[in-house]
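Only one protein chain is missing from this complex, and each of the others stays in its spot.
First chain written, first letter: the chains are A, B, C, D and E, and each begins at residue 1.
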């Protein structure tokens, strides 16, 4: 069993605020992340896939295929977008980094399985200091 | 003459679009940077100050003072903000990285001079691949 | 279950030497890490916390709270300090990176549990080339 | 149980091509990685070793020893080398990053065990965007 | 006058050896860089362009255009290539990082000028520890 990782980057805006809460409560809980007109980040997405090595190629999965899945299922929808307004699969979901990781898992678990490998981890780096990992359960 | 640099980070949203242009022209020139609901970045700001070394301290400028100037004159106004909507000194200015560098220079040149040193360069790193430098002229 | 990470940095001095050994034995085992007047590093501390996502906030733990715990329980005591002389919770403990990781675990496991989440890993990056991880057992 | 990591860097050339396939099939599967005259990378090798902390030293393993093992068993053989031509322990093996990780495991598992610690993970970073991990099974 | 930088990465093999010298002399001068079957690097190319800011766009040069020039004139020819064998504009030139920088300048100075800006600097990062800059004279 080998674990292979592919990184992609997307630049997106988001705002953290619970729509059922008052402005005061949102400011108290989310601080400047609740500012009305959004802020943004260069998010790093690191996808880990596990599987056995194909003896003909030396690959768990061809990175060309993994990159294509990540691009079509995630990056195209979030890069240079506002995560609160623009992303179909984020509708009604607070765009915290934790939630992003869980939603991204849903987006690519199936397509990766079709290539004979298994999604192992979604890692999102929001800033130099804040990161999240999700292992699917 | 010694050059000393201090880095700060701010996470902000912005949108690049010329308000006197059509949506089509904005998309043609600015591409996905013109998307309506903004996107964002973790911007790095690196300020270079030059001067002679004070023999009592070994410092060109006390980094405590330089950090305080950068925080009060720039970072407080742009961190976790939308550069098109929230920043008083960016009103009416396209928030390209180039323009940010020139406006930031105006914000801190005077305060740094009061500490007996001279602002030399404003460097802004927008992404791993895009950076700008401005030397004041 | 989601894993969230927060990074902090501290700049500290330390010296590796076993006080019950001769200078010769300390030099043989610890090399230049045993030099009498200490040396130092910019240590990176990365704390991983695990838990379920709160549906109201999208958070495992509010990073404001995690940062406050890391600051008050660890960073305040070690930043710009000498790990052999200045740190109450390091008294009598060799300040190797391994031992730092285990002591830091004791410092923050309880406070994090009070926020309904669980400490998962302490990671310390001593240099570009040397790192340690501790999972509490 | 503590996990300690040591990083080393090697600059090597490699070519990915299955010698039993036609040029067309190699280009179709491996793309520009199959170019005849090779390309290359600055590979990062990160070795994780686990064990208990020696109370006399505060160490799982003396990093001087771990570095020596990594140098003599791996780095000397691959640094500034062509992975398809120059490396005795890679003969007949496709030099994919996955295969490198598995072969490197064989090279250092025994020597590390002689120091009373256990090899836990081989991590290889091929580019900013591509990485592999192997845990020995 | 504003300076804008764009980074690109290419993975290439090269060998440093003077064909008019003996193997012994090449080993003495170039060390392991002269190994027969080449080695390789992930080179970073950072291009700095200077000019005035266009008031309609806030840009010195549209980074879409700068990226296209760098791709078509440089990256396409060197990425996943052997710099001694594969690159038309490197024929007969020792592929040292210094020479790469000077040849790359020739490749893109003209195309950048056509966009109303001026090439200012070619920077190449060969490894974490080795870098070169060329300013055109």
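Heads up, the rule we're going with is that contacts are C-beta pairs under 8 Å (C-beta built on N, C-alpha and C of every residue); 3 or more make two chains touch, one makes a residue touch a chain.
All values derive from a computational prediction rather than experimental measurement.
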Task: Indicate each shown chain that the hidden chain touches within the full complex.
output: B, C, E
- prompt: For the full complex, which residue in B:21, B:37 or B:59 touches the chain that was left out?
  reply: B:59
- prompt: On chain B, what residues meet the omitted chain?
  reply: 1-8, 48, 53, 56-60, 62-64
- request: Name, in rising order, the residues on chain C that touch the hidden chain in the full complex.
  value: 9, 11-14, 32-33, 35, 37-42, 79-82, 84-86, 127-128
Message: If the hidden chain were put back, which residues of chain E would touch it?
response: 16, 18, 21, 29-31, 93-99, 101-102, 128-135, 137
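By our rule, only the chains that are shown with their structure count from here on.
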Field: Partner chains that chain A and chain E have in common
entry: B, D
- line: In the contact graph of chains, the distance from chain D to chain E in steps is 1
Query: More contacting C-beta pairs: C-D or A-B?
result: A-B
Message: Using Cα averages as centroids, what's the distance between chain B and chain E in whole Å?
response: 28
- request: Take the average of all CA coordinates in chain B, do the same for chain C, and state the distance between these two points in whole angstrom.
  value: 33
Message: Could you pull out the residues of chain E that touch at least 2 other chains?
response: 128
- line: The chain pairs that touch are A-B, A-C, A-D, B-E, C-D, D-E
